[in-house]
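A protein chain is absent from this complex, but the other protein chains hold their places.
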Amino acid sequence: MKADPRGVLTGVHFIDGDHACCEGALAAGARFAAGYPITPSTEVVERFASRVPTVGGTFIQMEDELAASITLQGAVWGGAKAFTVTSGPGFSLMMEHIGYAAMTETPCVFVDVQRGGPSTGLPTLPAQADMMQARWGSHGDYEIIALCPNSPQECFDLTIKAFNLAEEFRVPVMFMMDEVVGHMTEKVVIPPADQIEVTPRRHTRKSVDNYLPYETNGDMVPDMAHAGEGYKFHVTGLTHDEHGYPNMTPPVQDKLVRRLQNKIRAAADRIAMFEEQNLGDAEVVVVSYGITSRVAQRAIDLARQKGLKVGKLRLITAWPFPENKIRELSLKVKAFVVPELNLGQMVHEVERAAAGKAKTFAVSHAGGSVHHPEDILKVIVEASR
Amino acid sequence: MQLTEIRVAGFGGQGVILSAIVLGKAASIYQGAFATMTQNFGPEARGGACSAQLIVSDSPVLYPYVSQPDILVVMSQEASNRFVSELKDGGTLIVEQDLVRVSELKGNVKVYSVPATRIAEELGKRMVLNSVMVGFFTAVTHLLEPDAVRKAVADSVPASFRDLNLKAFERGFEYGATAQAVSPQSLEDAGVAYAQE
Partner (left out) sequence: MSDLTNPVEPFLRSDRMPHIWCPGCGIGTTVNCFARALIESKIDLEHLALVSGIGCTGRVAGYVKLDSFHTTHGRAIPFATGLKLANPKLNVVVYSGDGDLSAIGGNHLIHAARRNIDLKVICVNNLIYAMTGGQTAPTTPGHAITSTSPYGTCEPAFNLPHLVEAAGAVYVARWTTFHVRQLARSIAEAFQKKGFSFIEVISPCPTLYQRRNKLGDGLDTMKYYKEKSKVRHGAPTSEAGLTMTGEIVVGKFVDRDRPDYQTLVRAQLAESLGDRFVEQAEMVCS
């Protein structure tokens, strides 16, 4: 389905990543956002608050992030495409509702513009230290999808992708920006609406009498109904059967939770997006994401100038982790170098997938700035030995 | 266009960020090059000091921060004190001459001075000083095509102030077209009179 032209600000713009993310949400059809101010993410909802009444939709500033992260889910069950936007401390408060969205299969997008932590940390400065929290932050077993843009243009393009994936898999999608990408201003091209593909809601075609809210057919994702359509369905965060009714028995738990995982895991290769360069002859592969991938690119260029055989794998989807890709590469390369603005998060995933077939080197950084390319270069040189 | 690092700095209300946006837009939208702008956020950026970093290049900009600016534009004494030492050897320093007294400069820096605020006031609106500065910048650096910058100015200000800003751009540009770079030494020797605000 094509985007609704009312939400699409077609043209060439010079805007920051936060604003581009808002435009991506509008282009994707989001007409509802609930938020709570927090640096460095607030510009996304500020722009949404200004834009959405001219497009037809609602923004509400809630009393806290606990509220924002569930208000948006009420809106989804009322028929809207909806999202919320936050940063570290707010993201921590939203964890329970990421679990609720996963359990109730509420399609929605959580934007996290990452800043330095823990706690209040560095409100105005970047980090990439919420990557594991995005994957594991809520209790229990579940899967989510997480995307990592590295430019304002991608903040636009991938926000649309985030909404599309949320609808396709009925899963909360984490949009993992960082302060630099959020506050960086660059050219952003917004195409005409008829060139933007948006995924419609998986709405049931069944009649009121034949509809079971959590019945699946083949692809493990059930079809939805909205409140007010006569289906009189029940939704609960408790373990539930196909009727949506609580059924707290081990077999029902097993069936439900495995499906929630498998609907994503089985599609992991299809969901996986990455950018690769010079992997053909690479002996060392730099695995990076978000703003760090741009800094890493400079280090890679410097390394190749020195004659080192270095390739690039940029993760666009961080979750589900593209482990097959890493496994494949680990059989041909000497080592992986993983720079990230944290003290070691995704590097553990790389190490796990490489399973000892190739060495793994972290280039950690506590956040507050980006790496110096030379620091990454140093580790590339070491890994090439 | 070689990769060029630019820092624009001053105090809040001078249009520091807007200047950087206009230059970045000119490069990336109207001139087919690439531009990345970042700005300093946080409580320290409110009211007082205000600074934007802009990198323009023929190829995509990877590293988003300015480490050693090729061009530094300072519109306040505080900005000058804070950033002048970062300036690259052989770089260009552009100063709001009525607001900034430059000192401790490396010998081979080219310094261009413009009374941007005074020119803007002559035009009747002090707030267009950033467009004067952008015009001056365009003339003395030869980094961007003047028409690209004109388009970017027109595109970045409210419609009701478009003509005034374009006029301000031209005044700054004309002032820059005849301006001579001075070395820091001659600047001091000449005993240029500075006004402090």
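Quick notes on this structure:
Per-chain numbering from 1; labels A and B assigned in written order.
The working rule: a contact is a pair of C-beta atoms (placed from the backbone, for glycine too) under 8 Å apart; a residue touches a chain by one contact, two chains touch by 3 or more.
The structure presented is a predicted model; accordingly, all values stated were derived computationally and were not measured.
Remark: the absent chain touches shown chains A in the intact complex.
Among A:14, A:32, A:142 or A:361, only A:32 touches the chain left out of the display.
Considering the full assembly, A:72 is the residue among A:27, A:45, A:72 or A:145 that touches the omitted chain. Residues 6, 29, 31-32, 34, 53-58, 60, 62-64, 66-68, 70-82, 96-97, 100, 200-201, 203, 226-238, 243, 245-246 of chain A touch the missing chain (whole complex, contact as defined above).
Going forward, only the chains that are shown with their structure count from here on.
In this assembly, the C-alpha centroid of chain A lies 38 Å from the C-alpha centroid of chain B.
By the touch criterion given at the top, residues 21, 24-25, 28-29, 34-39, 41-42, 61-65 of chain B touch chain A in their complex. Put simply, chain A touches chain B in their complex at residues 12, 14, 39-40, 123-124, 180, 183-187, 291, 294-295, 297-298, 369-370, 373.
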